[in-house]
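Excluded from the complex is one protein chain; the other protein chains are retained at their positions.
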């Protein structure tokens, strides 16, 4: 079976998430990066193409150029991956969909909720696979947690705590990665909440199978001069009545990428931490504490089918990210891959961001989601 | 120098915290348990006295009996330790103070804020040492964290997260320890917030040297039929403008006694976890991560002077608790021991409980503290 | 029931293990320190007595003085605790036994194997309780491990690895604690092997229920000028054919008191680490990994009966040490407490030290034990 051919939008020199998408897409050899508009600057796009070692002719200076050229090739791209800053998600996706390509895009879906709704309509009309790379839903033990909760292992959920501490924006925002994230013109409505809070939100709904129905948001811009939030504390209610807390911050010095989730039911509890990704902890009311370790025979199918190494050979962030592309490749082949977040999850994330930002600004207390 | 003589109120058969106070008081051999009213039931008081191996004549059936007899002895008690359920704190302390004895009491100070104010007036009038056993301020590395923050090691604090997860009340409240804690007549105004939330609150102010000025409380009674809160999520503001979060729960299955605190400034961050009490983590903006380990030469005086074993010989909960009694003994001898919480901290804790419970019931949003 | 009265030999100013024995003996209030010969120097003995807050008249300048005076009192000592450097264990025990007192002594039993045999004969003749404080057999989860292995949980043992890394003697041996341990006149035949290697050896036999039948020893004096071993690597064979490794070192910089043991059978494996004493890890062939946590309902009776706090309230080194004194107190009362090491384990430890030191010096390869 041939490899699917990917065209990338974004991911030029200095990018972080572009190379990650490339690693992830190609890891399982189901996909190959062959073309891209890596930058709106032709020279920078060409430089990136060279760094990615693709055919120089396929590092394009514009979306139009790419779609025109690729659609004319027998071996043209099969789909588009969008890895730009947020404000370019919608225009990129709009163009790709118009040119007839399936799309997978980084999160958050767009810069604003209005854009998200516009995109949703376009996706619905296009009727092509559309994926959103909420990274953490690709982790095998996150899927294990999800499957075990769905199977009733912890009973009815009563409480969910999801935390996402980082510290890298505690000082001045220096460098390409930091700069666009603190610029409302590029990041959109949310700072920390759009960059990582939305990951925590999606993870909470993904793992528990519940939906947040209300929230109370307290967002702050802590570092002097910052225009967007860099610290978020949000209280939650879920559709089954469960209580929840979502904390995300980018000013917690020394925290690297400490996403973690704990869910507690009336029979047990589960805990998972991104920085110790290969272990899941399961507790029961009777005091039993079990560690579910990646690569061992105790994993269910959702996790086992997305694990590449035996126990004790740690998988990491890139392998987890690759699981999203493996799912997307399956969808492109016409197979079912229901765990890949799609347009609905993308819109939902934007609704969360929009609601939380608005509610926090208005000091509105509890609001519906 | 002779040992100070302690009379205990509470701590009868089935008690948890009474034996803990006994261990803690005697560990350093500065104090000796010699008498007590261990129960309001004479037979049970006598049985407890025998279990504690004290002189049977000094296991009294009532406060009056104890104070009358002990004040008549040459070797009578020097002070009183109160370890009853909350609703007996005030009457016990009132009687002890009236009899002229210094008092150390378990937390929370009283069952209600009004009682706390009444007790504060009595303490002021008595002008004797008065201690409140907020356990976690006795931990050496908590004191190390406090000293380092006071010394500027993490700069100006911007964010504080204090969490206190437990799971032991996730099922039905069975047994002496559980039963009184879920009974408003004995526990007072607060359930989880009075049992452990107040520890978290006191720890946050103790470690950071800041004071909470505002809070937003979301307390819930999750287990069916429960009358008092068993799950608390509280947002905080501190007097320097720092943001904060306080989470406490007793329904998080599998969590044992997971108190932990993280404080972040503009130069660094500190993290401490009660269940890994002998290590403190210090992070700096430049990526440096240092572990401060108990019993090593890197400790400051506050911590080193309250540590009894060399590095790697773990100290635990009882040793930490004993540090509060060592402080109290110092105060009884007329020495300074400023880190022992006193009546002011006791009243402050009750104010916190009262404010949070009221605000949560009223869904009042942000309120002053 | 009255408290048993302890007379201590050793434990004078600057001592480490003397105060530990005092903490441990008194923790459960079954025993009280009332007298001692804390130093062979009368002034120092008196100073120590004052620090321990005992009756000044009962801080004696000599063994003869103590035994004469105490035997004449109605409230005289019930037993003797020996906490001196190794070379004084035998003379102290000999005198105590001659005076008719039960004895509990720190490890190793004596300075030499010949002394150990002499003492064993005296103990046999005396027919009184005799305990040896191999500390680590007092840890609740060590007893849990022992009980589970005895119950067949990991099947037939095939492999045992016991490690005891420390680093505190990596530099010059400075201070009272270090100085006597590196002085053959006081420490006896072994340095590191007598100080900590013997703990590891006893732990391995205690936990597994097996006996070492052969060993191959490689002992080194690494720090320049050191006269006794400070680094030990020993290969083992057990009586069921199982293979083993025992590593102990005092020159591993940064290691505090890292004793740990792992035992593997044909059905499972167990792991315990002293510095994380409140957790035991159990693995099974099918990949299941369970954490047994102190204070939870999953503990067996051996462990549960020697635990004082609920889960998550860490117990430490002193509480574990206290379990040995609780056992000894039981023996003094005529009860059974079979897990307390006695004279046989004491002699066995000395045989181990003597055999290993001799075999290493002779580069003898495998030798019988």
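Chains here go by letter, A, B and C, matching the order in which they are written, and residues are numbered from 1 within each.
Throughout what follows, contacts are C-beta pairs under 8 Å (C-beta built on N, C-alpha and C of every residue); 3 or more make two chains touch, one makes a residue touch a chain.
Everything quoted here is computed from the prediction, not taken from an experiment.
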Contact list for the unshown chain, restricted to visible chains: A, B, C
Full-complex contact with the absent chain, from C:177, C:213 or C:233: C:233
Contact with the hidden chain (one of A:208, A:283 or A:296): A:296
Omitted-chain contact residue, chosen from A:128, A:186, A:284 or A:308: A:308
Residue among A:277, A:324 or A:353 that touches the chain left out of view: A:277
Touching the absent chain when the full complex is considered, from C:10, C:269, C:316 or C:349: C:269
For chain C, the residues touching the chain missing from this view: 154, 158-159, 161, 165, 167, 170-171, 216, 218, 220, 222, 231, 233, 235, 243, 245, 247, 249, 251-255, 262, 264-269, 271, 281-285, 289, 363, 365-366
On chain B, residues whose C-beta touches the chain left out of the figure: 286-293, 296-298, 311
Residues belonging to chain A that touch the chain removed from view: 1-3, 16, 19-20, 22-23, 26-27, 29-30, 33, 50, 52-53, 166, 168, 255-258, 274-275, 277, 293, 295-296, 308-319
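Assume only the chains that are shown with their structure count from here on.
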Copies chain A and chain B - rotation angle from C-alpha fit, nearest 5 degrees: 180
Distance from the mean Cα position of chain B to that of chain A, given in whole angstrom: 42
Distance from the mean Cα position of chain C to that of chain A, given in whole angstrom: 54
Chain B residues counted as touching two or more neighbouring chains: 255
